[in-house]
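Here the complex is missing a single protein chain, while all its other protein chains stay put.
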Amino acid sequence: MTAFILYKSIICLAIFILSLTVAAYASWWERKLSGFLQDRYGPNRAGKWGLLQPLADGGKMLFKEEIIPNLSNKFLFVIAPGIFIITTIVAGVLIPWAPPVKIGDTYYAMQATDIDIGVVFLLGVTSVGVYGIMIGGWASNNKYSLLGAIRASAQMISYELAMGISLIALIISAGGTLSFSEILQVQDAGYANVVWQPLGFVIFFVCSLAETNRAPFDLAECETELVGGYHTEYSAFKLGLFLFAEYMAMFVSSAVMAGFYFGGYNFPFAAELYQAMGLEEGSWIITLIGFTVYFAKTLLFISVFMWIRWTLPRFRYDQLMNLGWKALLPLSLLNLAITVVVEFIRGNIQF
Amino acid sequence: MQLTTRSKVVSNKQLSFAERIYLPALLKGMFITLSHLFKKKVTILYPEVKREHAPVYRGQHVLKRDENGAERCTSCGMCAVACPAEAITMESGERKKGEEHLYREEKYAAKYEINMLRCIFCGLCEEACPKEAIFLTDRIVPTEFEREDFIYGKDKLVELVDKRVDVSKRQTPEVLAFKKLEGMRHNVLYTKKLTTKSESKS
Partner (left out) sequence: MLGYTITQWLFGILSFLAVMFALLVVFSKNPVHSVLYLVLTFFCIAGHYLLMNAQFLAIVHIAVYAGAIMVLFLFVIMLLNLNEQHEPRRTSVSRIIGVIVAGLFLMVLVGVLKGTEQLQLTNTANAEAGLIKNLGQVLFNEFLFPFEIVSILLLAALVGAIMLGKKEVKENVNENRI
């Protein structure tokens, strides 16, 4: 029992630190990549290649003046960024970062917890994340914040539907399991899910852009028409937490996409490679390689998120709603129907 | 009536299917930005690399010394009169005995201030100067945090004896010839007029 608690604590701590580091350095990489895409260098003064930039940014956020609006609801105003960041961290516990390692006779999964309804849990947690935005926007006692919060949360709720339905199609083609680690094991044996779910992947990708409030769906960030969205009244580190949570959400959703659709820690000819290297199942080297592969895929997705941000202009709000309800939702239903037919032909489901 | 050649006829034609699903246009845009990833950076990394200034660049002023290290400025006030932004103020002093190595002529500027926030770097002070004492150089005026720090006194303006500022770029033969033109005589004449006026008053 003690060993179990110790092992779970270590895994949780490792995932926590990993998410924080990646979120911090995602902001650095965002600025760097945006620089490269615009023929600039990006931050290069703080440390080598500007690597200390996240520290400098964090320090700046810490030392800024903390403003709490006089007529705001102070308690809710303060806890709103906390709610937002907690939900994004909790979503990250599901991700199995590497193949299980074998110590003695027992296998230790590189995952904080393997819930058998992991996919539903993910949807539930993201839907709770809306509260951070809603409460923050309302507690500011500012009509611009309120409108921004309502826009952002309406956007998240709308895109959750198409996301959920594209996930149902994914679950059907992944053999009817809702557990994250089993979805990865299915892809170990066969092809990556994106082969069977290309349309589903596109829908899921667009929806996760909207869910994480990233461009081109970043109406919350928009200064010109919304005066900064739900975090208009926030300053100093509370604003930092909101922005940090956004990067963390981006990291988690990139990891989820890499896992659900691109095989996670699996890669083509992995089994052959491990055999050629003479590694047995459960070896820590396999775990290490698997983790590296998964991490690389995740970083690739993060970069694509950023690439999109620095290419596409922002959607107008009615266009955003049209895309969500009139394009993505019917498309995801169509994808579901196609999936059922395809899986029936493949013989994976019987009536 | 056509006012410009760049006008475009607005058309409300229906978008084709490819245009309506955005994706082709979207991918095109994505590859445009991707191609910029591999282009040469246009940034000049300032403190390490400095951009070449044009030879006639007008930056921070310098008050020159002569060959012996004495200040050339005689506090005649021509520059202050010429200055359209009224950025220059000065107070004159009389040279004492034993200060010949410091000031070239009997009258000198005891105080000489240029307000860099007012200065528009037009170079008229340089043009007006009969003693070739003030020049604009290719140095950039640094930023400060306080407004007072932008008022440059003699400590910042006068060049150091052992660290002369090169103004040969501004003293091209054309400029030297221009300074000797008959039209520029007013510099000298105006000074004379001023001195006679003050004498007659007293």
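Chains here go by letter, A and B, matching the order in which they are written, and residues are numbered from 1 within each.
In the analysis below, a residue touches a chain if its C-beta (ideal position, glycine included) is under 8 Å from a C-beta of that chain, and two chains touch if they have at least 3 such contacts.
Remember, predicted model here, so these are calculated numbers, not experimental data.
*Asks:* Which shown chains does the chain we cannot see touch?
*Replies:* Counted over the whole complex, the chain not pictured touches A.
*Asks:* With the full complex in mind, choose from A:11, A:112 or A:135 the residue touching the hidden chain.
*Replies:* A:135
*Asks:* I'm checking contacts with the chain that's been left out. Which of A:56, A:86 or A:123 qualifies?
*Replies:* Missing-chain contact among the listed residues: A:123.
*Asks:* Which one touches the absent chain: A:72, A:153 or A:253?
*Replies:* Checking each option in A:72, A:153 or A:253, the one touching the absent chain turns out to be A:153.
*Asks:* Tell me which stretches of subunit A touch the chain missing from the display.
*Replies:* 76, 115-117, 120-121, 123-124, 126-128, 130-131, 134-135, 138, 146, 150, 153-154, 157, 160, 178
By our rule, only the chains that are shown with their structure count from here on.
*Asks:* Please work out the Cα centroid separation of subunit A and subunit B, and write it as a whole number of Å.
*Replies:* 53
*Asks:* Any idea which subunit B residues touch subunit A in the complex?
*Replies:* 26, 29-30, 32-34, 36-37, 39-43, 45
*Asks:* Can you check the complex and tell me which residues of subunit A touch subunit B?
*Replies:* 36-41, 44, 307-308, 310-312
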